[in-house]
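Got a structure for you, questions after.
Every protein chain of the complex appears in place save one, which is left out.
Showing chain A:
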Amino acid sequence: MPSTMLTPEEWRCPLCLDLLFKPAVSSACGHVYCFWCLHKAMSPYTPSACPVCRTKYNQLPAICAKLHHYLATQFPEQYAARRQETEAEERDLRSTTPEPSPAPCPLPSGPDAWTPQHFACDSPACGKLLCHPLVLTCGHVIDAACMPRVGDVDGADGHASHTSECPACGLVSQQPAAACKQLGELVTQLFPEHSRQRLLECEHDLAAKIPGRQLVPGPQAHAQAGQQLPVSNQASEGLVGGSVYPATPRASAAGSAADGSGATTGDEGTAGDAAGRRQQQQQQQALSPSLTLAFRRRQEAGGASQLMADRLEANLQRLSGDSYVHHAVGCDGCGAYPIQGRRYKCQDCPEAMGFDLCGACMDRGLGNVVGRFNQRHLPEHRMHLCRPRVTAMHLLQAANPELPMEQLMWLLELTLTGGDEEAGQEHEATQPAQQQQQQSPASGSSSGAALNHSDSSTDTAVTTLRRGPRPVYHATAQEPSPSAHAAAAGGPGTAGGAAAGAAAAAGSDSVQELGGEAQGLIDDEEEEVHVALADLVRDS
C-alpha cells in the first residue's frame, strides 16, 4: 500500500524544511519540529507561538522517543545524515541533546516492519495501540482517553478541565495537550483495522470520563478536600503564568481557575511552597530598597518625568516580584521557558549550558535529571536561588505595560541594532557611502529614534513608545535621528529619552545574557538593580 506517512516527505520539519531530527512536539497543538528548530523558534521573553498555527505554548518539549525511533528506523540513511549535520552544529554550539531512551520493545530490523507494540500508549495502565495520541511535554505519548481528568473546576462555563499530568512520568504540562495529527495518521495507516477498534474503545472511554468525574485529582486537591476548587500542581503553575500575562489568551481552564483562587492557593501551599515564598520575599526586599532609592533620586531631580518615574517604579515592582520573568532561561525539569517566578541554578553541573529549575520543579524534588540539553544533574548538586535582575526588556515592559510583547520585542530589537533597513533607506539613496548603522552609531539613522526624539523630556520618549499601534515603523522611516545607542554612550541625543537610553544600555547587556545562555555562560553574580537604572538617575 503506497502510504504517504511512510515516506519522508510527510516528516519534513516546517522550520529547517528537512527530515525531522530528534522530533519534539508542541504539546498544546500537536505540531512536530526538530528539537533544535523548536528551541530556536521560542521567544526568550514570553510564551511562544507555534510557528505553524500560532498556538501559545510556554514549555520546551523534550524529544519524543517514539517518533525518533520511527524516523530513525523508517528512513535510516536520511536520518543518519541529519544526525551528522545536527551533531556538527551542536559542536559549534558547544551543547548536545539527550539520546532518547531505547524503545520498550525491539525495533524492527528495517523499514515497513512495524507492529502495534511499537506504537503503544505510554500510560502504564494501557499499553494498547495509540488512538488520538497526545505527545506531552515530557515526550511521552498518551492516548487522549488515557489522560487523567479532574472534575469541572470552572463551573462558570461548564467545561471540564483535564490536567496534563503525564501518567508515565508525572510531569505536568502547563497547558492541555492536543492530539498529534501526524502520529495519529501514521498509526491509522499502518494498522487500519486495529485502529478502528481502538477508536471505538476510546470513544467509549472518553464518553464515560467527560461528565465531570474526578478520576485522578491533583496532589493538592487531596489536601484541600471540600474546597470549591481542586487545585492541582498544574493550577498552581498556571497561577504563576496567569498573573503576568493577563492579556495572553490562555486556553487552559486551569489557568483561569487559578487566577480566581490565587490568594487561597498561596496561603495554603505546601511546606515547600512556603519556603520558596519566604525566599522570594527576601529577594523582593533585597531588590526594593535600591529600586526605591534610584527612583527617589530620580524624583528629587524633579521635573516633568516624575509621573513616568512613579509609573515605572510601580511596574518594576510588579515585574520584580512573583511574576518576574527570567528572560532566556529555561527549566530543565518541565521545560518552562522562560522561567517565571523563582529560578534555581545548579552550582555543580559542569555543562556549559548550565542547569536550571523553576520553583515548581524545585519544590517537587527531582532525582537524577537529564536536562533538556543533556546536562547530567544529580540530586546532591547544590541549587542556588537566583535573584531577579532588571534588563532592558524589563524596563521596556515597565514603561509600556499596555504594549503587546511582539511590539516590545520589535522595539528592543530596533533599539539594540540601531534600526533596521527601512529606517536607513532614505539615507541609502542619498548617502550611498554610509556604512551599517551598527558600525557608526553616532551618525547612523536609527529606528531607535522612535524611542528617542530630540525633545528633552523623558515623558515624550515614553509617549512616543505608547503611541501605537505600531509606533516605530512609520515614524522612523521619515525621521532618522541619533540612535538610542548614541544616547546611551553619551553621544548626540543624550538629552533625549533617558529611559530609552537606559533601556538601550541595559539592552546590550541583556543581549550578552542571551548569548551567555546560548553558550551557557550566564554569570551567577546577578546585580540587584541593573546599571541601566543608575544611568537613568544620572542622566536626569
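Quick note on the criterion: a residue touches a chain if its C-beta (ideal position, glycine included) is under 8 Å from a C-beta of that chain, and two chains touch if they have at least 3 such contacts; residues count from 1.
One rule holds for everything that comes next: contacts and distances are computed from a predicted model.
This complex has a chain not shown, and the name its UniProt record holds, of "E2 ubiquitin-conjugating enzyme", "Ribosomal RNA-processing protein 41", "General transcription and DNA repair factor IIH subunit TFB1-1-like" or "Geranylgeranyl transferase type-2 subunit beta", is "E2 ubiquitin-conjugating enzyme". In the full complex, chain A touches the omitted chain through residues 14-18, 40-41, 49, 51-52, 54, 85, 406-407, 409-410, 413, 420-422, 425-426, 428-432, 470, 473-474, 477, 518.
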